[in-house]
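Starting off with a structure, shown below.
And then subunit A:
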Amino acid sequence: MAKSALLKSSLAKKYWMALTGLFLCLFLIGHLAGNLQLLVPDNALNFNKYALFMTTNPAVKILSYVTYISILFHSIDGAVLVFQNQAARPIKYARNNAAANSPWASRNMGILGTVILIFIVTHMVTFWAPMHFDKKMPLQTTTIDVQGQKQEFYLTTDGGYIPKAQVDQNAIIIKDRTDFYDGNAKVKIKEGYKDLYKITIAFFKDPKYGLIATILYVISMAILAFHLSHGFGSAFQSLGANNPKYNGLIRGFGKWFAILVPLLFAIIPLYIHFILKA
Partner candidate 1 sequence: MKLTLKIWRQKNAKETGKIVDYPIDGIEPDMSFLEMLDVLNEGLINKGDDPVAFDHDCREGICGMCSLFINGEAHGPDRGVTTCQLHMRMFKDGDTIFIEPFRAKAFPVIKDLVTDRSSFDRIQHAGGFISVNTSGNTIDANTIPINKHDADRSFDAATCIGCGACVASCKNSSAMLFVSAKVSQFALLPQGRIEAHDRVLNMVNQMDHEGFGNCTNTGACEVECPKGISLENIARMNREYLSASIK
Partner candidate 2 sequence: MALDSKIPQGPIDDKWTNYKNHINLVNPANKRNLDIIVVGTGLAGGSAAATLAELGYNVKAFCFQDSPRRAHSIAAQGGINAAKNYQGDGDSTFRLFYDTVKGGDYRAREANVHRLAEVSANIIDQCVAQGVPLAREYGGLLDNRSFGGTLVSRTFYAKGQTGQQLLLGAYSAMNRQIGRGKIKMHNRHEMLDLVIVNGKARGIIARNLITGEIERHSAHAVVIASGGYGNVFFLSTNAMGSNATAAWKIHKKGAYFANPCYTQIHPTCIPVSGDHQSKLTLMSESLRNDGRIWVPKNLEDAKAIREGKKKPTDLSESERDYYLERRYPSFGNLVPRDVASRAAKERCDAGYGVNKTGEAVYLDFAAAIERYGKEQAYIKGLENADAKTIYKLGKEVVENKYGNLFQMYLKIVDEDPYVTPMMIYPAVHYTMGGTWVDYNLMTTIPGCFSIGESNFSDHGANRLGASALMQGLADGYFVLPYTIGDYLAPDIKVGPISTDLPEFVAAEENVRTQLDKFINNNGSHSVDHFHKKLGKIMWDKVGMARNAQGLNEAIHEIAALREEFYRDVKVTGTLDSFNQELEKAMRVADFLELGELFAKDALHRNESCGGHFREEYQTDEGEALRDDENFAYVAAWEYKGKPSDAVLHKEPLVFDNVKLVQRSYK
């Protein structure tokens, strides 16, 4: 009983929605903290360092797999709920004044969630996929004034520099997207940073699509806000945390969380598109 109940029953579905949802809230905080670095002027290096850390650290890797699974589970479980719930009322009401008894967001979590899922997919295609798989992912470079001459260098993870010219001349070769090899000895000498900062800025500053991307991003965050406005508190309720003494705290926190997190996310592309000087 107990085993199957934890997978099949209507309550189990609630628990999984709540647990995965709350985990994704934590993920949002982590992700936001990283993204906010984009607002700091001349912070490309730190941002890319952060990106490197996030893609290589073993602990973070485990977390990221949990995140992927959470997103998948949250979506599939959510879809199952939507279909089952639709089936629980085969004949709809001719007139239903649902606004009188429940917030709009709470009644439209499926739609909100679907939009967010689409956002996540496009978001991953735009940023996550190049970071992980794109052979042409640029590495971070910097221009240094060398004896009155501006020269471009790759930044390396040990804090050193590799002149771009040497790479262009095949004296140093780039292998596995980030590793610098001695052109002759075939020995790895240094490692570069994937320039996530650059493609992020480029994406939102794109003369053709930058504005649309920014607007869509902001809209997605608004939708996320609605999703969170119900989801955050709802998760606590589903897990059984409902006590009049603390409900105010949970609800208050949930409200601020739902507003603040998406707002901060949304500020970033707005800043990049409208304020940041190229």
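Regarding selection, all candidates are chains of the complex that A comes from, given by their letters.
The rule we apply is simple: a residue touches a chain if its C-beta (ideal position, glycine included) is under 8 Å from a C-beta of that chain, and two chains touch if they have at least 3 such contacts; residues count from 1.
This is a predicted model, so every value here is computed, not measured.
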Looking at subunit A, find the partner in this complex that touches it; the options are 1 or 2.
-> 1
Interface residues, subunit A side, partner candidate 1 - complex = 1-2, 5-6, 8-15, 81, 84-85, 87-98, 100-103, 106-107, 109, 230, 233-234, 237-244
